[in-house]
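What you see is the complex with one protein chain gone and the rest in place.
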Amino acid sequence: MQDYPIYLAGTFIRTSEKLEVNNPYTQRVFATTYVAGKLEIEQAIIQGKAAEKVMRDMPIYKRYEILMQIAQGLQTDKLRLAQVLAQESGKPMRYALGELDRAIQTFIIAAEECKRIPGEYFSIDWTPSGHGKEGLVKYVPVGLIAGISPFNFPLNLAVHKIAPAIASGNPIILKPARSTPLSVLELAKIIDQTDLPKGAISLFPTDREAGNQLVTDERIKKLTFTGSPEVGWKMKKEAGNKKITLELGGNAGVIVSQDTDIAKAVQKCLVGSFAYSGQVCIHVQRIYVQEKVFDNFIELFKQGTDQLKFGDPLQQETDISAMIDETNAIRVENWVNDAVSDGALVLSGGKRKGTYYEPTIITQTKPMMNVCALEVFGPVVTVEKYSDFKDAVHQINQSQYGLQAGVFTNAVDEINYAFNELEVGGVIHNDVPTFRVDHMPYGGVKNSGYGREGVKYAMMEMMEPRLLVKEK
Amino acid sequence: MQDYPIYLAGTFIRTSEKLEVNNPYTQRVFATTYVAGKLEIEQAIIQGKAAEKVMRDMPIYKRYEILMQIAQGLQTDKLRLAQVLAQESGKPMRYALGELDRAIQTFIIAAEECKRIPGEYFSIDWTPSGHGKEGLVKYVPVGLIAGISPFNFPLNLAVHKIAPAIASGNPIILKPARSTPLSVLELAKIIDQTDLPKGAISLFPTDREAGNQLVTDERIKKLTFTGSPEVGWKMKKEAGNKKITLELGGNAGVIVSQDTDIAKAVQKCLVGSFAYSGQVCIHVQRIYVQEKVFDNFIELFKQGTDQLKFGDPLQQETDISAMIDETNAIRVENWVNDAVSDGALVLSGGKRKGTYYEPTIITQTKPMMNVCALEVFGPVVTVEKYSDFKDAVHQINQSQYGLQAGVFTNAVDEINYAFNELEVGGVIHNDVPTFRVDHMPYGGVKNSGYGREGVKYAMMEMMEPRLLVKEK
Amino acid sequence: MQDYPIYLAGTFIRTSEKLEVNNPYTQRVFATTYVAGKLEIEQAIIQGKAAEKVMRDMPIYKRYEILMQIAQGLQTDKLRLAQVLAQESGKPMRYALGELDRAIQTFIIAAEECKRIPGEYFSIDWTPSGHGKEGLVKYVPVGLIAGISPFNFPLNLAVHKIAPAIASGNPIILKPARSTPLSVLELAKIIDQTDLPKGAISLFPTDREAGNQLVTDERIKKLTFTGSPEVGWKMKKEAGNKKITLELGGNAGVIVSQDTDIAKAVQKCLVGSFAYSGQVCIHVQRIYVQEKVFDNFIELFKQGTDQLKFGDPLQQETDISAMIDETNAIRVENWVNDAVSDGALVLSGGKRKGTYYEPTIITQTKPMMNVCALEVFGPVVTVEKYSDFKDAVHQINQSQYGLQAGVFTNAVDEINYAFNELEVGGVIHNDVPTFRVDHMPYGGVKNSGYGREGVKYAMMEMMEPRLLVKEK
Partner (left out) sequence: MQDYPIYLAGTFIRTSEKLEVNNPYTQRVFATTYVAGKLEIEQAIIQGKAAEKVMRDMPIYKRYEILMQIAQGLQTDKLRLAQVLAQESGKPMRYALGELDRAIQTFIIAAEECKRIPGEYFSIDWTPSGHGKEGLVKYVPVGLIAGISPFNFPLNLAVHKIAPAIASGNPIILKPARSTPLSVLELAKIIDQTDLPKGAISLFPTDREAGNQLVTDERIKKLTFTGSPEVGWKMKKEAGNKKITLELGGNAGVIVSQDTDIAKAVQKCLVGSFAYSGQVCIHVQRIYVQEKVFDNFIELFKQGTDQLKFGDPLQQETDISAMIDETNAIRVENWVNDAVSDGALVLSGGKRKGTYYEPTIITQTKPMMNVCALEVFGPVVTVEKYSDFKDAVHQINQSQYGLQAGVFTNAVDEINYAFNELEVGGVIHNDVPTFRVDHMPYGGVKNSGYGREGVKYAMMEMMEPRLLVKEK
């Protein structure tokens, strides 16, 4: 059984607290690693602070080279790394390989973006008091960053913090989820081969109590968290003077208008609803279908759902596998059962076997049911009909969340209305809200988040403008 | 009868060659002015060159103040100026007042844009050879500019050269059309009240031969011309080393899809087709209507056309008045008659009375007829039906011109296709190609032009980037 | 004695709690107004929320018109308004008139910037997963804003919240300092004359307890505060999920290198140190002079200081007047006396008469003295000599604050070093840190602030990006 040391400021170490990593599908421990305690966190902070200046002053070609080397390292070992990721997370290989591709992209984009950190150069003499002067703005790194990433994209959501940190000239301490620390520790081995200064990066899981220092310590200048809304908003209060970015969850909605390609909409919704058992922040949770095409949609959608193949994440043909743990599977089971008790109708799925929960379609729900109102983070989707497009938009907005939304329509006035009125970070036209490419601005409004990721946008939140007013 | 001296480098003068200005509607001379000859042009150039440095070094707040004073001056005297404009051009007051409003806007926008002349500030160290360096780019004025403007918007198309020239720190010599020099000379009086350095601007008509020096003289660094394609492209060849912008004509097309508000489309097309007797670069010349709505469109369009009121441009209720001169009215008459001889059908209008040509709708045309293939620059529009949207786009592209096009549709795939495939400078959704606001980029592709106007865009073509590679 | 009703959501009202406004120079009440309580704040919030949609949907030309009307209103009544401002704040007329000019500018800039709210339009197909798609980003208003502004620029620092709020399409509740609410209430009268929707703006002082609801209430989406660091950072913790901007104070430093125009540096430092008795966030508090020019600088600086004329703020020739209140004057007195006890030397000033504290120069200080380490917010400046430029930069950085810094030098390597190393929001070359024009990005790092103002920058912090991924 493989044992992974953790990565503390450029050194691989083992601590006194061992951590067993479980395969959610087999329910067996398949690797071990270690938890960082107070001492290691203190070390990571001290060495991170010490690396601030060298990171800030690192020339662009050096940053570029390091980031591209990491991308290359991931590329070279892609299959094996995807297998590690599939095992720790229960994510089917198809999606695990996709995540590797995206992590590679994220590093490449960061390499490109560090060349293009924006500067501003503008006139100051708009009034006589600015006579003879002009202005420059450059963006300088904020300093030591703490990143906290979740289990569902164990690699790429960590990379969305690490790559921008390097590109923007900042050291970072990254804490992955305790259940899925391995792909990040594999990444650490690749990073260790580069010229990145020792101290510029630490990667390790922690226990929650010790880990909270990453939130509260004032030597850390920026906290970037991806995870649940409850934890995120609590962190905002505890974060002191530091800057924060919160990428939280949602209950993303889709509208399927009559004037669209239903078969395509169904195909997209199948992936959006059930990929990685719906354990995705922008998982399709609520679908609103125009009444004229509702029956057609339901029929095709059920067909598609019934054909999804359950199995071992390491098997290529597997569409859906175990959820991350039984606790979550039971939670989802309860929510669905509660909905049914309250009048909802299960059209497909609806059963649990251990850590596996079937891909499940529900209809005749009420907005206040948990399966609608909270983030289900499981393979469950509700489908309801609407008659007026504006009403469907209103339904989606009736939520504490606002991450992304999908709209299938060919009507200009509908897509315009949706873009004007949907209270979300992103509207995806003719696709599901689950759509994301790594360079686009990504993040939520309302309770879904604070700030934006997407390499360039994440970098901007890791820097501060510095103005020079100069004579011209 | 009012006599207007011309404006030579900050001085109002009279030359030996007097010019009578005709009212196209009354066919009577109503004012006089003067033509600049070789001597005056030489003086304008010499003094323009002498003003280059002071214009370049003028602080932003000074440029802003001058431009806003001019806008204010036009505002204060708007009604009288519109009357001058209406008389010299035959443009009905409603449109003359609109032109005044737009000229005021153009100066205001220029005032705002001079504050925002872009600078660039970027990293140079993408490779080790750039180590320790960074880059700045500022935009510096090119130097003396020659502007040549047409009769159809005697004020605002001159202002689209004058205002950006001032805003970008360049002196300019502006030659209006010989038939419509008065509103520009009124503008000269307002400019003369400001602190604009003497020499920074000259405004006068010339005879064509002497005027050609504005095209060929190498001391002039930039030529910006609005007028006919033939003249424009010839100038490009003769312009020597100088930069050029050409705003030429077209035979703009409109598509009316079935999935749109026909009454609104008709209303817009009436203005686009017949405002100022179609003497507009982006006048609606060719309309393609989806076959399902063709009859409906035609019926409403004819109704609307028949209600247009001919009369004195000075009368408020006049919709349409005389063309600029009888030569042009006869030309339009001949083109329509030729089309009819070749099989086309006149649905409305089709007759000439002196300088007045009726608003005219033709159908059953062939693409090679003059009324389709050339720029009609008169109150004539062709309407044809189509069945496939892509075919309508193809029809519009079957032209040597490409200025703007209008597309009325509510289908996303249609407007996307149009924006991807229409070979024009601008696609106007749910409106006519005649749509223009003064800050948008404006200009044609193919034989319709070279470069762009629209205040900010015109300014960019009047400046050159200058790079500083500096140590950081 | 004039009585000012407060402005609650478009209505001028009086509450049960009267507030007397004092003239710091005469120490006499010269006007009265009212304090908003819980009830009025609740009303302002409810009506502010109700105005969110109309503000968001307001077309640009309407926003522009309103903002320009306000600028015009201030211009028309400038002298009288400056007198109100001078009386409530004790600010000499010269500076009060300057503040009026800047407030006018701030509205004009906001009018211009609302036209230029940035949008993004970019390719999505960087990988095959984005095939056929492209992206748009527009910035949408966050919703109801709370602004809290300080006494020292009673008008313009409020305007730096109000004008961007209107320009970005947000309603705002603005709470001025209790000591200086009148110029803002004068502004309310001007705003009331425009078409700004009722409810879009409320302006009133509150008591601290009730006012804290503006910080904590989750219906408010953004808090923008200008004031003291202690209060600001506490607000960050209490602000819940809302966005925040904090413009706090500092102990701004200036470096005077040997290679500069000493007389000019002295002239600038006199204004930077003593204008409005140093009650300015970017007041010059610490001057570091190269040893070769130290004696020369000190001599001229003392001369200049001794010539400053104390008097009534309403008198044109007054350079310096009373501090805002005696409490603050006594605090400053104590700090200076403490410094002297600890070895510092007073070179000029150092005495208090009631609310007046003399312009005071100290030397031979130690970094931990209050006059160095804390924000003095009074007419006190320390001057010390340095031998190595890098050491002077280091001295300035030895501070918990980082707002702006001034550097007088003609050496390229020195100004480059300063811009690279000074831990501040802005470096001002050949001028004092007190330099500010209203369109430049303004704000501090370290304990001096969070986020940026300066019209465009403030607007960006009042909007959120919304992405559309569309088919192309």
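Per-chain numbering from 1; labels A, B and C assigned in written order.
As a convention for this text, a residue touches a chain if its C-beta (ideal position, glycine included) is under 8 Å from a C-beta of that chain, and two chains touch if they have at least 3 such contacts.
Keep in mind it's a predicted model, so treat the numbers as computed, not measured.
Would you mind spotting which of A:Lys49, A:Lys78, A:Lys115 or A:Lys302 touches the chain that isn't drawn?
A:Lys115
One chain isn't shown here. Among B:Leu79, B:Ala263, B:Met368 or B:Leu467, which residue touches it?
B:Leu467
So which of B:Ile124, B:Ile172, B:Ile262 or B:Leu347 would be touching the chain we can't see?
B:Ile124
Just one of B:Phe12, B:Phe30, B:Trp233 or B:Tyr417 touches the chain that is missing; which is it?
Of the candidates B:Phe12, B:Phe30, B:Trp233 or B:Tyr417, B:Trp233 is in touch with the missing chain.
By the contact criterion defined above, which parts of chain A meet the unshown chain? Give residue numbers in ascending order.
112, 115-116, 412-413, 416, 420, 439, 471-472
With the missing chain put back, which residues of chain B would touch it? List them for me.
101, 105, 109, 124, 126-127, 129-130, 133, 135-138, 233, 236-237, 240-241, 243, 415, 419, 424-431, 435, 437, 439-442, 445, 447, 450, 452, 457, 464-471
Which residue numbers on chain C touch the omitted chain?
59-61, 64, 115-117, 119-123, 125-128, 130-132, 134, 136-138, 409-413, 415, 429
Convention: only the chains that are shown with their structure count from here on.
Taking each chain's centre as the average of its Cα atoms, which is closest to the average over all protein Cα atoms shown?
C
Ranking chain pairs by how many C-beta pairs touch, which one is first?
A-C
Going by average Cα coordinates, which chain is farthest removed from chain A?
With centres defined by C-alpha atoms, farthest from chain A sits B.
Whole-Å distance, chain A centre to chain C centre, using C-alpha means?
38
Could you work out how far the Cα centre of chain B sits from that of chain C, in whole Å?
From the centre of chain B to the centre of chain C is 45 Å.
Please list all residues of chain C that touch 2 or more other chains.
In chain C, the residues touching two or more other chains are 439, 471.
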